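Of the protein chains in this complex, one is absent; all others appear in place.
And now, chain A:
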Amino acid sequence: MTARSIRGVAATAMAAVLTAGAAACSTPGGGDGGSDGAKGGKDSLVVGLANEPETLSPLLGYGKDGNSKIFDGLLRRDAAMKLQPALAAELPKITDDGRTYTYKLRTGVKFSDGKPFSAKDVVFTYRTILDEKTNNAAKGELDAIDRVTADGDDTVVFTLKYPYAPFAERTVLPIAPEHAAKGQDVNSGSFNTRPIGTGPYVLTGWSKGEKLSFKANPGYWGGEPKIKKLTMAIIKDDDIRATRLRTGDLDGAILPPNLVKGFKGDKSKRTVTARTTDFRGVTLPTANKVTGDVAVRRALDLAVDREAMVDKLLEGAGKAGYGPVPTDSEWFAKGTERRHDLDKAKKLLDDAGWTPGDEGIREKDGQPAKFTLWFPAGDKLRQEHALAFASDAKKAGIKAEVQSGTWEVIEPRMKNDAVLAGGGNPADPDFDLYNLLHSSLALDGFNNMAAYDNPDVDKALEDGRRSGDKGARKAAYDKVQRDLAADPGYVFLTHVDHLYVMNDGWQGLTTQVEPHDHGLGAGPWWNVEDWQPKK
């Protein structure tokens, strides 16, 4: 082979590679939607979010708290967080002392591929999630289910292991079609990226790390949405998201309080504040000699200045938190608010024998009043809460050494070290209170990270989840919150509002009470399918 002919071959090969590269150019998961941008008109909406779902399959946990856009649950929540029927024709009938839930299904509903929806799809969805081969990290939420069976085409019966009052709240979980999702690997099959549902929107493209695109489902049983085209851009960086909102690339975005201020003077935009149950708090491990002492716990609980944290850290966008249940919830136990009272905190410590020692740090029987407080590295809001907590504790003579690490580092140390925790699910008080406080879940994964152990609280938590009577439940959860105030195994600090900035082009925008994890289903666009353009 001569050098010349080899050069020729190499050039041809290069050209072929480049052509093939150009031919393969469709966006990953590319779609068939139109191409009008954010300014394209009132029938399209482009929003910027910080987080992206790992999967779009309900079988692996997508949309488990509702508003999944692509799918519907048996039930859904309205703006006031009340359950309403969706794929079910009516709210479930509860029999057998709260152990049997019977759902009558809506008839005539079709999946977006034209195939009819029926009871077998519901049974398939729940059974697949509960299957041990399915890698669904949220399957613990369905622990109460003993079995789920279809009774004909239009009735589904759930039988529970124990009476569980908040069970209906879990059935907002989206329903996947058996005919499309069955017969492929549930953990990695194509259904994860190309889902089919009954919901108001159909996925047209998902470019991972960049955006998800949807178009209105013309055959939606609730009527075709007015917003025909919906794009959810994934932009992790807050500043870049704000910039793209300002340049008109986005119609709306979630933003932190300091960046929201920049839009205050902009007449074309409005700020929407969502109330939440999104708490931040410090775990006080029971096994630790310092944080396990009730006097120290109560002193810390009084020494923290929650109002100052709301003003300084959240710029007013939030509320002081005294427990997982926010003060404006109907489940909040009135009278359990604790005012910032440093003198009382000091007195509690003095009375319990924690006397001032070196450098203002108290001691008792040779044990200095200090412990380590971890926050997950990179979480700025938790870092600020941790530092504010440590500075308040210092004033009472207790030293919290603030350290950061990844969860892999923090988790093995949770037995003895405090963690700046976050969480919150607005649907039912059982969801947060039971997992945070019941002694049977002490240090079980990320449940009850403080290993809180209080027999009275355990009893009340069980009463609260078993009783079907709302008054009895309210009494039980009032008791939990009062006992928690008397022996605070966590120092709850704040509830964080979620802020959204929107183009002012639609009427009657609302938000739901939002959970800690707020993905595609949260924000003013939780019900984008019902939006009407402003006249």
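Odds and ends about this structure:
Throughout what follows, contacts are C-beta pairs under 8 Å (C-beta built on N, C-alpha and C of every residue); 3 or more make two chains touch, one makes a residue touch a chain; residues count from 1.
Rule of thumb we're sticking to: contacts and distances are computed from a predicted model.
Missing chain, UniProt protein name: "Peptide/nickel transport system permease protein", from among "3-isopropylmalate dehydratase small subunit", "YtkA-like protein", "Peptide/nickel transport system permease protein" or "Ubiquinol oxidase subunit 2". Of the candidate positions A:T149, A:N187, A:T327 or A:S467, contact with the unshown chain belongs to A:N187.
Only one of the listed residues, A:K82, A:R147, A:K161 or A:K208, touches the absent chain: A:K208. Annotation: of A:N435, A:N454 or A:T494, A:N435 touches the absent chain (contact as defined above). The omitted chain makes contact with chain A at the following residues, 1, 3, 6-7, 17-18, 21-22, 24-40, 44, 46, 48, 51, 54-55, 57, 60-61, 64, 132-133, 135, 137-141, 185, 187-188, 192-193, 204-205, 207-211, 213, 229, 231, 233-235, 240, 243-244, 247, 249-250, 406-409, 411, 423, 435, 441, 444-447, 517.
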